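The complex appears here without one of its protein chains, the remainder shown in place.
And now, chain A:
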């Protein structure tokens, strides 16, 4: 019998081995492996009623139903596709139309988004949380509550090949719609094989989950957790801001989040030396990790280690890692922890503009090659061809990240080669926001800049346009098509926008104007100077 790449096989093994151990816990409920196994097996049985499903949508996050949907889709041999609860209706509808899902799993919060337009674009099979509001099934749709499924439970994982799609996670795209990164079951297996070498989870570990399932850090947490028989503890958005009580009450051993959370805790002074004695491993990812933040965290976790990891979604979660040591290995020009050395199964290169390798010490674009590379972008062969290139007979992914390798073989992240920014851990293409701003403002003269930038991390977006419409009207129109975490705020109306030598709107000049203005302005009373942003990582 050939090896199966079924992504839920590890979970099923733990269900057999540790039926009474805790698998999942949030503020509302606890589930053991045995209980979750029953739920997942019945749901998988239902998903398979008319054959092996290809793609199952998950309109849910930070809930038992979200994880049940993911694990059941995996068990049934389908790719799971998380849909962001912060997306506006139009975006959800557009993606549902494109994805042609076989089923949609919806939690109580997700059920609030099931408008008539979303229902029409949704697949026939819709599974909703027991606690969700009543949903009337339009003709041609079957709406069933998770607890009411009477299908024969699926006890054996479906046979899955290495090239089958394991999941599709969306990231911001330059064309106005997000890009769906397709990761194969083989890539995920490779990733887990390399990662368990350093995380070494056991059934005694208790993991903090700070992310939404639309963010691939949850791939790391979930699949490493279930194969070890460990438990996953989901923090609410509030608990993340001062997590001391949560971590201590549950005696958590592993933490993973975006560095922005560290900044928030430092700002509200809840991060103090020794506050997290139970943590043995803390992992940061998704944006630059300032050395100061890493040190403050290390002091708060005297019995643990701190790891900075790097990897775009297109390379299966993570492909480089740097442990915080004393002295720290840093990228001095940016005051951040270095991104470290590559996973053994991956090749990392620094390339020039013509994709030729550069010598150590020279900055260029970071490119990845190896078994963790994504299949490509869903339904977007041109965008796939643009970023995934054959170079000297090998397939490489061009990250768009600017980096360099030093004389010790350590890699450093130096910024971006394009207009992709990270706002509080959310990956955003400025062009995508501009595309929407153009439509909402009814003008071609628009620009969006990431501002202000603190510790190498953008705090928000500011929009500029020469529209005849007032800013609040533009904002209202934008909110129909853009999630709040991608909203430029404020939107400034100018008579003309500065252009550079190529005649393009000069974002750099606009950012400089904002910098200059903030230095001369007095701080507004009682209001933080930061732009508002809600985040996929932080609600």
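Assume contacts are C-beta pairs under 8 Å (C-beta built on N, C-alpha and C of every residue); 3 or more make two chains touch, one makes a residue touch a chain; residues count from 1.
Following the convention adopted for this analysis, contacts and distances are computed from a predicted model.
UniProt lists the omitted chain of the complex under the protein name "Acyl carrier protein" (options: "Sulfate adenylyltransferase subunit 2", "3-isopropylmalate dehydratase small subunit", "Acyl carrier protein" or "ATP synthase subunit a"). Shown as candidates are A:121, A:222, A:271 or A:375; the residue that touches the absent chain is A:271. Of the options A:29, A:248, A:394 or A:480, the residue whose C-beta touches the omitted chain is A:248.
Contact with the omitted chain, checked across A:35, A:164, A:239 or A:455, is made by A:239. One chain of the complex is left out; on chain A, the residues touching it are 27, 236-245, 248, 264, 267-272, 275, 484, 526, 528, 530, 532-535, 538-539.
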